[in-house]
Structures are given as C-alpha cells and as structure tokens.
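Heads up, one of the protein chains got dropped from this complex, but the rest are sitting where they should.
== chain A ==
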Amino acid sequence: MRPFAYVKPADVAEAVQAVATEPGAKFLGGGTNLVDLMREGIERPHTVVDVTGLPLDEVHELPGGGLRIGALVRNSVLAAHPRVRTSYPVLSQAILAGASAQLRNMATVGGNLLQRTRCPYFYDLAAACNKREPGAGCDAIGGFTRSHAILGVSDSCIATHPSDMCVALAALDAVVEVRSVRGTRRIPLVDFHVLPGDTPHVETTLAADELITAVELPPSPAPSRYRKVRDRASYAFALVSVAAALEVRDGTVAAVRLALGGVAPKPWRAREAERLLLGGPATEEAFRQAADAELAPATARPGNAFKSGLARATITATLRELIIEGEAA
C-alpha cells in the first residue's frame, strides 16, 4: 500500500472542500473495498478523506411515502430497518445476499454504490486491464469469464458491477444525491453507473470531487423480492441476480420492475422485459419471452454463455414467486 495522507473532516462542506483542492484524494467510507484495492496497489490515492464522522448516517421518511437514506448508513443497518423490510423487501434481501455479516456491518450505502468490479484481471496487476490502465487491453476476454458480463459489454471491458444493493436500487427507481463545492445535484441510480464503451475506467457519472450524501427511494412499489444465484450458498458474487417488483390484477401485469445483477457492467434495469410484460398476461410463458427479449442482445463468451439461460430461469422463477406471494397475501 502506498503511503497516503489521512484527513477526517468535521462536516460535509469541509469534506467536499478537502477533495476539491486535492485531485488525488478519495473518500473513505467503510473501507471494505477501497482499503482492499489500496492494499493491492490498484487504488493509489495521495489523500484519504475519511467521511465516517459526517452526519449522514440516518434513514428518514420522506413526505409522500419515500425514504431518504444517508450515504453513511451501514449496509446491515439499512437491511434491518423496519421500513425497508416491510416496504422495500427487495432492498433488504439484496443487501443481506451480499458479502458477509462483518463486511455489511462496515460497508456504507455510498461506498456500496462505488464498489469496483471483482474481475480477477482487474485485481491482478500482472494482467492487462483497460479499466485499471486505459489502453492496456483486456485479458479477461479470452480468459476466465464466469463472473463476467453478457449485456452492455464492449471490446474494452466485460467486467460486471458486483453490488447486490444497487440492483435493488435500480429496480426501485432510487435517486442519488451528491454534493460538491459547486452545490448539490440528483442523479437517478440507473444513470449513476455507466457502460464501459471504450472508456471502462469511467464507471459513474460522479465527478471526482463529488460526495454521495444520500439515496432517496420513491414510495414503495408492488411486492418485491431479490433472488441471487451464485456458486456457493453465501459469500460469493452473483452469477445472476434478479430484483423484481410485480403487481398482477386479474391475471394481467399491472406494474412491474425488473433489474439484473451479475450480467452487466452496471446494475441492469430490464426495460425491454418490463415493456413486454406490462399489460400482458402474468404467465410463465410471458415471463420467459420477456426475459429472452431482454437477453437477446447478449454477447456471451465460452465461460459465461450459461448466463442467458440462467438469467431467464431466475427472472421467471422470481416473478413466479412474487405471484405466489401475492396470492398468499
């Protein structure tokens, strides 16, 4: 780990000022990803601005039924929050499906949004990686791609975004609030992360000097759930995950939200599948067709070609489970 300066600002204004004057600075939340990356020599900040003392660690109800989640709320606290558990089960389930209890106790909401990919070629300094070193090439292509993306990929990068929480937030139409010396702005979560194109080192629309201060959720949607499929029962990243909310009236899909994890460089809102499902019959056949349409543009490699079939099966199963859950309620 390269030696670095450490500062701990007392308030948000001081925090954003600290990075505004220091281009090589990084905000430190729970440190569960940044510190690992620094140890590996992948992140090499000159200055670490520890924001964990800032008053951004509360969950507030919003007028009209939404929730405002401070960027420093710990993942485990958010997952256990009564309003989250009752109104946004997909979010609670997604968080609990990720990492381990110890990591969730440390990890913050803001930090979770900024997790970097777990692509092994990104992590191994001996491998070529356009994300780590623009223009270097991509050793993942032609290598082990089990954890890699099939949607939204480019010839430069096929890495996945590893977050479970963000997949749920994508389905929930969450909005990210960010702050810098220039003021505050709001970014829909689905626009927060960007596809790699030929600049895979650019992962979000967040400017280097902007601090995530909160995530806001609109009022809760229909019944929702998160299903994560992985190579062991716990503590593994998703091969495929599905965040879904579904409302069925008289056998017809009245409302649907669908987002996918493990298959794309960003939390993947499945707009095409939603469009096909909405107003149509709530049948397994319709679910499968919608999933197929969403996955039609997939670019698979030998190591991850199974993901289309797995994603279709998981989407179908998750929507089926929501119908069963709805009938039971």
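Rule of thumb we're sticking to: a residue touches a chain if its C-beta (ideal position, glycine included) is under 8 Å from a C-beta of that chain, and two chains touch if they have at least 3 such contacts; residues count from 1.
Keep in mind that, in the parts below, contacts and distances are computed from a predicted model.
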item: Protein that the absent chain corresponds to, by UniProt name, given "Putative spermidine/putrescine transport system permease protein", "N-methylhydantoinase A", "Peptidoglycan D,D-transpeptidase MrdA" or "Xanthine dehydrogenase family protein molybdopterin-binding subunit"; value: "Xanthine dehydrogenase family protein molybdopterin-binding subunit"
item: Of A:Thr86, A:Thr184, A:Ser234 or A:Thr299, the residue in touch with the unshown chain; value: A:Ser234
item: Touching residue (missing chain; options A:Pro23, A:Gly41 or A:Gly251); value: A:Gly41
item: Chain not shown: contacting residue from A:Met1, A:Ala208, A:Ala254 or A:Ala296; value: A:Met1
item: Hidden partner interface residues of chain A, rising order; value: 1-3, 39, 41, 118, 120-121, 124-127, 139, 142-144, 229, 231-236, 239, 306, 309-310, 313-314, 316-317
